[in-house]
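With one protein chain withheld, the remaining protein chains of the complex are depicted in position.
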Amino acid sequence: MIPAAFEYARASSVEEASKLLNKFGEDAKVLAGGHSLIPLMRLRLAQPTALIDINGIKELDHIKEDGHKLRIGALTRHVTIQNSSVVKDKLPLLAEIAGEVGDNQVRNMGTMGGVIAHADAAGDYPTLALMLDAEIVTNQRTIQAKDFFKDLFTTSLGPDEIVTEVVFPVANGPHKYIKFRRRLFDWAIVGVAAQKMNGDWRIGLTNVGPTPVRAKAVEDALKKGAKPEEAAQHASDGLNPAGDLRASPEYKKHLARVLTKRAIQQST
Amino acid sequence: MAVTTMIGARIHRREDPKLVTGHGSYVDDLRQVGMLYMSVVRSAQAHARIKSIDITDAGKAPGVVAIYTARDFKTMISGGLPVTESLIADKKYVPNQFPIAETEVVYFGEPVAVVLASERYQAADAAEQVQVDYEPLPVVVDFEKAMQKGSDKAHSDGPDNIAWDVKFPGGDIEAAFKEADVVVKERILQQRVFPLSMEPRVVMANYVPFGNQLTLWTSTQVPHFVRIFLCFGLGIPESQIRVISPDVGGGFGSKLRPYPEEYLAAAASKLSGSPVKWVETRTENLQATTHGRGHIFDIEVAAKRDGTLLGLKVTNLSDNGAYVGVFGALQSALSLFLAPGCYKWKAFDGRTVGILSNKMSTDPYRGAGRPEAAHLVERAVDLVAHELKMDPADVRRKNFPTEKEFPFTNPLGMVYDSGNYAKTLDKAMQIVGYQELRRRQAELRKQGRYLGIGLSTYVEICGVGPSAATDHVSGSISLVESSIVRVHPTGSVTVAVGTHSHGQGHDTTFSQIVADTLGVPYESVQINHGDTSDTPFGYGTYGSRSLPVGGISIYKSCQKVVDKAKKIAAHMLEAAEADVVFDQGRFHVKGSPDRAKTMGEVAFRAHQTGLPDGMEEGLEAVTYFDPPNFTWPFGAHICVVEVDPETGAVDIQKYVAVDDCGNVINPMIVDGQIHGGVAQAIGQALFEEVVYAEDTGQLRTGTLLDYSIPGIGEIPDLELDRTITPSPTNDLGVKGVGEAGTIAASAAVINAVVDALSPLGIKHVDMPASPDRLWKMMQEARK
Partner (left out) sequence: MKHKVATTVNGRRHEHEVEPRLLLVHYLRDNLGLTGTHIGCDTSQCGACTILVDGQAVKSCTMFAVQAEGKSLTTIEGMAKDGELHPIQQAFWDEHGLQCGYCTPGFIMAASYLLSQNPNPTEDEIRKGLEGNLCRCTGYVNIIKAVQTAAKTMGGAEAKPSERAAARRS
């Protein structure tokens, strides 16, 4: 299928991109990897009037270690994150998650910023960002992950605001991401990330609600000394996932519990 | 006799060099000067009255040349799409399908208008701007409810939703059930699936008014069949229609009928005076290319305590969709004819009800009725085994006809040509290590793990078909295949056939037959297919028939060529014909191997003066082959799975297939067919299901985002082996193999899943055995 017509402009700096967004108005969109946007455009479920191509803004493609932080540029491709020795060393969970996004072709194009800004409930990075208290840096401000993901496909980004960087804490303790799916390349029916950080567990859930979820109740139970299988029972506390063709709400809640247990147990 | 160096050899496919280099020519790779692109406006409603179609805005869109609706096409196309109604002995209501809706749409995705524009993108844009005003009508989605009296109707002017209701009795079923120690019953679902060839359909039409000539390029399995119906529909003589089907990117049964878009593109070319191309998008493909399966089977099985099978009752409810598929009734009929499987039943009783609903038509999908049959009877045998606490392998063995009982007649009078069912089962069990697996299963069960072993011993019917048997279902059409074998003066050979490969490698397989039979170099043989202008009439490629019908036709033509060549050789050698021997591609005088002429020398001579008195020049032969019987491949598949007790995820750990398709022309191609067939059945067993919204009839699995075919991570390594039991019904002893894997595998997988979950008391699992379904079943069983 074929997208509807749109205007196209390349930005060579974040400032220019922001100006172009202003110029083309609220129906303009940023084009990074395009792997969420272009299929929607082909189905004509998205019909932006203009695309601002930021792929030429080289400074957005970076991985920097900054003290106890890891700064990932918005244009950094999944494949770069997956193979980065810095990421493998400082936040190996992120490298593993990057390697499980889509397939090789998708990973060669898709970007950190794109996944974060798209805010798909099945996105994997948002879960990690939320559970690790990452910061989302834009051309205008820095937003805490907990304040960023507002609803399904909805973030706190303003109309001319562009994600430039996502800042994660360094964490290289035991960790595991379990992406439960029917096929190797599918998105998560339910995903669970576990990361031990500063002596405590962080647990994040993917695709169990409109936004990523941090399983605080599980974290608290673990902190109080509960065994993984006991703590994991709290993974579905307060969840109200929507059912879909792949899974009923009950099954998703069940998976949240089972996979949380496994993610903690299998963390290395 | 000729040399047999090619037949049975693992010859690399001659089709491949162009395909691996990107030089294949699929229809969308072709274009015509001045060509317009056609975009089809499709119904967004599953059932509605069309109040009006407003083309004002669309007509003004850039590049638009014309917009046509049913009113325009009515002047150009008469009648409707074909339905093999004669399959439906007791016909009830079979609505006529015009290629485009005029007053009422009856399925989501039905064509309502077409747009012609200069460019692909312009046609897509303008199609969006065609405004159709619909008045919604009640939507029929649940086809079991649709057969009830007083149900909403899929067609507002129909009497009800019943397309047919036919019984197939076979023997004294009541007596068989009276004798039974146990009777088991089950409802077995065959969900709708998408055939999903990787190449969607594409049509390009060029009508030239001078001479009333239509050329139609189309991605089809059946070019000659399409031409017949274009002739009927468009009123153009068959001789003036040329249908060309170049490389075809898979079909799996979904491209073996004429389609609305073929009529519409041809008519649009005629109306507009320009060549027209239509390229189906995947989204359209899922809406408007026929679906497969779509049945409910209610079965009752009677057996003795020792495992002897007695009687099988099967009621088939078939979800036809809004229009009965061209071969829609065939798959229901086949599902019953083959339901007895490879077992000795005393009696069988079948009934099929064809039901209309507001969905896309169901039509053949790889196996067409036979996967359904194998699935139900293989589940039935396992249900009996479970009930009697017997090993399912033992129940099977107990009820197989022995090798000596062939030809074997099933309760419906189908005569199985040859078989040795125990042999394939034994071999498969040996390869998989059956006894060891059972021991391991017992151990794992103690640990709370669910290992399952599933057997499927299937028989299938191929080689459609012998006219004596198909007469009453085909409407007296003789389902022959034809060939022309022509030896050129310089000795190379052109063969033209009515079948049409769409991935099966016919160019290679057929050339192997020709090379051996004529004793000519394999490289000198050219196979033509897919273009009605240079091939003899044939019904095309489906039903694993191309080799046992088309291939035998080629063999027979080659024999006729050899017969004539022998006469010429005798003349050349100045010997009596009876003294001439044909061997290794040479004709020589008996006892004098040096006094010889090659086929090439004979061919040259055949085009010279001074042939024997009364003999015509040339060296070619034509055969229309009507086989004396069907062929009956069979085999045994064993699948080993482990089901995750917590999540319901199924992991296929091992898959063994031992198939017997008679003699093998090219083992590499045969194995490839099994691989692909098994993968598709694994898809149905574990992953795939077409879902329509119950309330609106809209397609919920409308893209590949929502419909899961297996990827490379989901199909395990497949261990194949074979036995060879030649078919006695044809010269080469071949049976056909295109569908065997699909027919066998769904039962093997599901039987394994059920076996895995049997400690929970689970006796049956429907497809797809998705993790959420299995989790729910496990939850309920544990209560």
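Labels A and B are assigned to the chains in the order they are written; within every chain, residues are numbered from 1.
As a working rule, a contact is a pair of C-beta atoms (placed from the backbone, for glycine too) under 8 Å apart; a residue touches a chain by one contact, two chains touch by 3 or more.
What you see is a predicted model, and the numbers here were worked out from it, not measured in a lab.
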#### Entry: Contacting the left-out chain in the complete assembly, out of A:A4, A:A46 or A:V86
A:A4
### Query
Considering the whole complex, which of B:S272, B:Q653, B:T696 or B:S758 touches the chain not shown?
B:Q653
### Query
What subunit B residues would touch the chain not displayed?
12-13, 15-17, 19-26, 28-29, 120-121, 196-200, 247-250, 252, 281-283, 502-505, 644, 647, 649, 651, 653, 668-669, 671-672, 675-680, 703-705, 709, 711-713, 715-718, 741
### Query
What subunit A residues would touch the chain not displayed?
1-8, 31, 34-35, 38-39, 41-43, 51, 53, 55, 79, 102-106, 108-109, 178, 180-181, 183-185, 259, 262, 266
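One rule holds for everything that comes next: only the chains that are shown with their structure count from here on.
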#### Entry: Computed distance of Cα centres, subunit B from subunit A, in Å
43
### Query
What part of subunit A is in contact with subunit B in the complex they form?
1-2, 4-5, 39, 43-44, 180, 182-186, 189, 245-248, 250-251, 254-255, 258-259
### Query
Which residues of subunit B touch subunit A in the complex?
120-121, 124-125, 128, 281-283, 646-647, 649, 686-687, 691, 700-701, 703, 705-706, 708, 710-714, 770-772, 775-776
